[in-house]
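To keep things clear, I will list the structure first and then write my remarks on it.
In this view, the complex is presented without one of its protein chains, the others remaining in place.
Moving on, here comes chain A:
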Amino acid sequence: MHIHFNKKHRKYHKHGGKTLDIDQYAVQSGLVDMNPDLKLLTGVLSLVLCLMSPNGITAIVVAVFMLYITLYHGKLKALQYFNLILIPLFFITLSGLVLLVDFSKKKFGFFNISILGGYLIVTQTSMKTAFLVSTRALCSITCLYMISLSTPLFEIIGVLRKYKVPEIIIELMYLIYRFIFILLEAYHNMKTAADTRLGYCNIKRSYYSFFGICSNLFVIAFQKASKSFDAMEARGYNGNLKFLEKDKPVKRLQIVFFLFYCFIMFMILVLERIGIWQKIF
């Protein structure tokens, strides 16, 4: 099993097709040399700020800042980012719809459709809630993306290890992360093999191939696990996984910038919560 992480190798050789784009972008990010603790702290703090924001104003300011970090300092292309945002958008639209429309026996609100002896209605409050919740969700996603598009997963695990997450979970995480690539590669090999033999020529065949491949993949997973264990034991594995980690110290300027960001955001949040915006507008 290959334990060492090789940046150059991953940069030019992509495992698992397009499935793990985010992982790929994270390794190539312009922020990859930044201290992972600081990135995680910024991201999580921003997330909390988004959730605490009562009118969504703080959330929007946070989102703008997160976009700036990810796109400008992270050097990610806007189109790539847009494609990633489409993933959660479906959920947001669907749930937003549920929040927007209410079911009622009485006819009121400024928009209503009669259905099943009642009315589907849209009211001012429901519109406000739907808009607010969707904004907050969308802004929170920019924070999540800031973390996941700038910090490779193994570094996130490293941070978790530092903060005393049980060792058994950390080990499982490291192994699962590595095994994902093995399995994705096996899957793509089998899929290509099935495809060249017209395994996906119609829906019936596709499902037959898909089910067969998935069940075969499970078997392969077990066999690979066995083989990995033998390989690890042969190299003196005694229940302890250790990895080389590059030391990434925090720069003084970054700390200053981070504190400044916290201060500004905190002020905005406080102002928003005491309702200063309503007084101005």
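The rule we apply is simple: a residue touches a chain if its C-beta (ideal position, glycine included) is under 8 Å from a C-beta of that chain, and two chains touch if they have at least 3 such contacts; residues count from 1.
Here is the rule we use: contacts and distances are computed from a predicted model.
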{"item": "\"Ferredoxin, 2Fe-2S\", \"Cytochrome c biogenesis protein ResB\", \"Periplasmic chaperone PpiD\" or \"Cobalt transport protein CbiM\" - which is the UniProt name of the missing chain", "value": "\"Cobalt transport protein CbiM\""}
{"item": "Selected residue (touches chain absent from view) among A:Val44, A:Val64 or A:Val250", "value": "A:Val44"}
{"item": "Absent-chain contact - pick from A:Ile57, A:Leu71, A:Leu144 or A:Val159", "value": "A:Leu144"}
{"item": "Interface with the undisplayed chain - residues on chain A", "value": "19-20, 22-23, 44, 47-48, 50-52, 59, 84, 87-88, 90-92, 94-95, 97-99, 101-104, 121, 123, 125-126, 129, 133, 136-141, 143-145, 147-148, 153, 156, 166, 168-169, 171-173, 175-177, 179-180, 182-184, 187, 200, 203-204, 206-212, 214-219, 221-226, 228-229, 232-233, 237, 239"}
